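So, chain A:
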Amino acid sequence: MAEDHREWLDHLDQRSRAKQEEFLGKIASRLRRPRLTQKPRQPYRGAPDFWNSYDGSEDDNLQRFTRNFEEAGGYVIRADSLQEAGRFMTEKALELQAKRILRHDRPALADLGLESSLPEAKVQVWNWNREASEDWKARAAEADIGIIMADYAVAYTGSIAILSGPDKGRSVSLLPAVLFAVIPIASLVTRLGEVLTAFDRTGREGLPAGIHFISGPSRSADIENDLTIGVHGPGIVYAVLVSG
Partner candidate 1 sequence: MSAGKNSKRTVQERAGLALNDDFLRKAVRFTTERLRSGKRKAAEEHGNWDEWRERGRQIRLHTIAHLDYYLGLFADQARVNGVHVHFADTAEEAVSLALEIASKHAAATVVKSKSMVTEEIHLNRALESAGIEAVETDLGEYIIQRAGETPSHIIIPAIHKNRYQIADLLSEDAGERLAPETAILAGYVRKKLREKFLAADIGVTGCNFAIAETGSIVLFENEGNARMVTTLPKTQISFMGMERIIPSWSDLEVMATLLPRSATGQKLTVYMSGITGPKRSGDADGPEEMHVIVLDNGRSLQLGDPEFQELLNCIRCGACLNACPVYRHIGGHAYGGTYSGPIGAVLTPALNKNVAEWDDIAGASSLCGACYEACPVKIPLHDMLVSLRRRKVERGYGDARETIGMKAYGSLMSRSKRYHGFLRLGRLGQKLIVRNGGITLKLGPLKGWNRYRVAPGLAAEPFRERYQTLEAELRQGLQELPPEIAERMRKRIGSREKSAGGEEHGGRSPGVAGSSGSTLES
Partner candidate 2 sequence: MFITCVSDAVYPRVGETMMRLLARYGILLDFPKLQTCCGQPAYNSGYWAEAKAAARTILAAFADSDFVVSPSGSCTYMLHHYEELFKDEPEGREQARQLRHKTFEFTQFLVQVLGITDVGARFPHKITYHPSCHGSRLLGVKDEPMELLRHVKELEFVPLPFAEDCCGFGGTFAVKMPDISGAMVAEKVDHLRETEAEVLVGLDMACLMNIAGHLRYRNEPVRVMHLAELLYEGVVLA
């Protein structure tokens, strides 16, 4: 970026560091004690103890996830393999007459075989060439279907979790009207806390720029409390649970 822009940002940061001292000092003085520099003991951290021992079996989790996701207006499909999942998606894509499909750059998603099963459609892979010149956001805006592979899924809340990365753009699960989320059953957990505590364990360095929990199709009830689906994000969302 331009030299003077960089300079301006540095200048802002300098100003802000000085301001920070003042700001935090004011807090300490209002609380009538000196500034805290050590991490305080946190007697209540995270969910209540009784909650942390709640664990469902795989079957429980599958059922619960399905129920919750469907209640929110999403669709849940079970597949025994990626190939089977691919067949299902091919069928759907033909039904929807999808012209453009965009998927994350993951080997497992390549195994869906959509490039070959949908010759008429343009199947693209997010950021596959790591070319700065390609406008991937625009590609996502043009796509009819977005395909991702979830990093986690949570049964209790009926959620899919996806972490961003160079091969896993956030736009893929956001812009197209239809979303297919492939979920390896092994990544399905019972409680939201199981995923969240993992983030605490990896710490700041381990986190991507965007962590997204998706619990159904986009919705709003802002107009006379009348529910409408697909306001900004995808309106048709398939959670494809794949075993093996």
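For anyone wondering why these and not others, all candidates are chains of the complex that A comes from, given by their letters.
Points to keep in mind about this one:
One rule holds in what follows: a residue touches a chain if its C-beta (ideal position, glycine included) is under 8 Å from a C-beta of that chain, and two chains touch if they have at least 3 such contacts; residues count from 1.
Note that the coordinates shown come from a computational prediction; the quantities given were computed from them, not determined experimentally.
Within this complex, chain A touches only one of the listed candidates (1 or 2), namely 1. For chain A in complex with candidate 1, the touching residues are 1, 5, 8-9, 12-13, 16, 19-20, 22-28, 30-32, 35-40, 42-48, 50-51, 68, 72, 126-127, 130, 134, 136-138, 140-141, 156-159, 164-166, 169-171, 174, 191-193, 196-197, 199-200, 203-204, 207-228, 230-234.
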